[in-house]
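Of the protein chains in this complex, all but one are displayed in their positions.
We just call them A and B in the order they show up, numbering each chain from 1.
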Amino acid sequence: MPSLSTLLSLFIDGASYGMILFLIASGLTVTLGIMRIVNLSHCGFAMIGGYAALALVSMGLPLLAALPIAVLFTMAVGFLLEQTIYRVVYRTHEFGQILMTLGLTYLMVATINLLFGSLMQNILVPEALNGVWLAGGLTISKYRIFLVAVSAGVAVLLWATFEWTMFGARLRAAIDNPRMARASGIDVGRLLSVAFAAGCGLAALGGVLGAQMLPLEPFYALKYLVLVLMVVTVGGLGSLKGSLVAALALGLIDTFGRYFVPEFGGFVIYVTVFAFLLVRPRGLFQNA
Amino acid sequence: MRKPENTIGTSFPEMRSALRTHRFGWFEIVMLVVFVAVYYLLPGYLPLATQVAIMIIFAISLDLALGYGGIETLGHAVFYGIGGYAAGLYALHVWQEPISGLLVAAIAAGIFGIVSGVVVLRAKGLTLVMLTLACATMVHEFANSMRAVTGGDDGLSGYRIDPIFGLFRFDLFGRTAYIYSVCILVVVFLIARVVANSNFGLTARGIRSNAQRMQLLGVPVLNRLVLLYAISGALAGIAGALSAQVTKLVGLNTLAFTLSGNVLIVLILGGIGRLYGAVIGSIVFVVLSDRAAAIDPFNWLFILGGLIVLTVWLAPDGIAGRFSALTQQLLGRERKS
Partner (left out) sequence: MSFALEIRNLKKAFGGLEVTRDVSLTVAAGARHALIGPNGAGKSTLVNLITGVLKPSGGEILLGGSGIGNLSQAERVKRGLARTFQINSLFPTMTVAENVALAMVAHDGADARVLGNISRDPALAARIEEHLLRLNLSDTADRPVSNLSYGQQRIVEVALALALRPNVLLLDEPAAGLAAKDVEMLLDLLKGLPDTVSVLIIEHDMDLVFRFAQTITVLVDGRVLLTGTPEEVRKDQRVRDVYLGRRHG
């Protein structure tokens, strides 16, 4: 029976991993919810954010300064792409969207490789957040706690925006019923553009903060796609609440699974996802 | 067969064209000529041509699932890989006879198709895509973990393959491998054609077109999809097995996402829903990737990505689609109806 310290460590590891997945997946959930657009290049934006931060840090900026710049940069890239290439994507049927965004992802991978090479890279964590806390016999990683805190903060911010602002209300209306929303005067197209850019920003945030757990490499955009897709579908398409719960659950299940079943620990989440979707094919919540 | 009196309408031959099936035509003849010509005229390219033949088989299998049944999958490589490892392990531990190896691979992949299909095919749209991707990723992880059996990252090798029918030894120039692959391709093509032209083929197309309506015609849709997926999987398994047998190596790349993506691209390029698309797309893709990979492997992704986006945008029916549209325009239609 593992010690309390180990269990707590695992819990924090799993929770922080889950929160990173949530940050990355949240943007996809929103765009899926509004326009039912399937955007397989979503992980690519997380990657772009991560590499942008990497570039800034290697130029001498501290991580906490590089972070917002990287996020804004990714949002700009996302916005640009949305106004150009995604216009074509919108017009195709679902499978066409899947294929086109897959092609776009390949382009992202190739670009990153051209600029940064194919080796795995890490973003150095600032000194202040390095190391562990020792409290009453328990060892807690500072950076992981920081991650959980920041992501929780962002999640609360997201929730507040959704529930309490006009923007959030319009977004919810557009997710529930795009046609109705349009009919009542909501500019769904512009809403989508803003939400898309915001989603890219969130993904970038996840990409930068989570670089320790999801190391940066050109194939990042494809490697972690499965995970993000699982979060989004298990949570329920278009449901932010669902994505949060699903991401946390998957993060914890994966971490604990790998610890307790070292040989086949990687399977545990897949088996869980299959079993879950058999019982609840629509996911946890729908369009909540 | 009594004919109603005031028949102004169709007769049996015209009903044949109303029930559209795949007919042998000049395309098949040209292909056979090309395959024979390559053997005699381009002997140095036989290994590449063998790769083309194997890819065609793989693409045909996907076309059955995707083009006929509408099963959108990003994880078709799972069948290719299972077939490859099955054939490799069979040759390593049981018997080095090639034909039975193909059968074992087909059965292994087909069974996996049934087991995974029952779970996965209940879903639609993005959820289905995700599940197929997750399934392939899971099997990839599994093969990676079972290092002792599969060789892990190094792959499975060191097995011999006996001469085909005890007569045709695999030679260093790839001649036997080529003829073997082309023959298997012909067999697979015929099988796919039989399925496509059967009642089941029509049912599959109906499911792709309007699954809800099929339910209301009394068709148990999930059952039929699982059967189609299993057949498609078995044929993909044969492709994987062939590859394992002619290269004497099976690696984790046979289960990788890259391969699932590649075979999809083959079909997008060639056109889905008509078995020709698999042929055209494979030739274009394998030759292109061979040339490009020789020049610069990573920048090949630029070309691939660009190709996908452009093809889906401008030629959604692929090359075969463009071509048949052109042919229809040129030849006109026989009967104005």
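Definition applied: a contact is a pair of C-beta atoms (placed from the backbone, for glycine too) under 8 Å apart; a residue touches a chain by one contact, two chains touch by 3 or more.
Here the structure is a predicted model, which is why all the values come from computation and not from measurement.
Put simply, the missing chain touches B once the whole complex is considered. Check B:R175, B:R205 or B:R322 against the missing chain and you find that the one touching it is B:R205. Residues of chain B that touch the chain left out of view are 1, 4, 7-12, 14-21, 194-195, 197-203, 205-206, 209-210, 212-221, 223-224, 227, 231, 335, 337.
In the analysis below, only the chains that are shown with their structure count from here on.
Chain contact summary for the complex, chain B toward chain A: residues 72, 74, 119, 122-123, 125-127, 129-131, 133-135, 137-138, 141-142, 145, 257, 261, 264, 268, 298-299, 301-302, 304-309, 312-313, 316. On the chain A side of its complex with chain B, the touching residues are 32, 38, 85, 88, 92, 94-96, 98-100, 102-111, 113-114, 118, 218, 222, 225-226, 229-230, 232-233, 237, 263-264, 266-267, 270-271, 273-274, 277-278, 281, 283.
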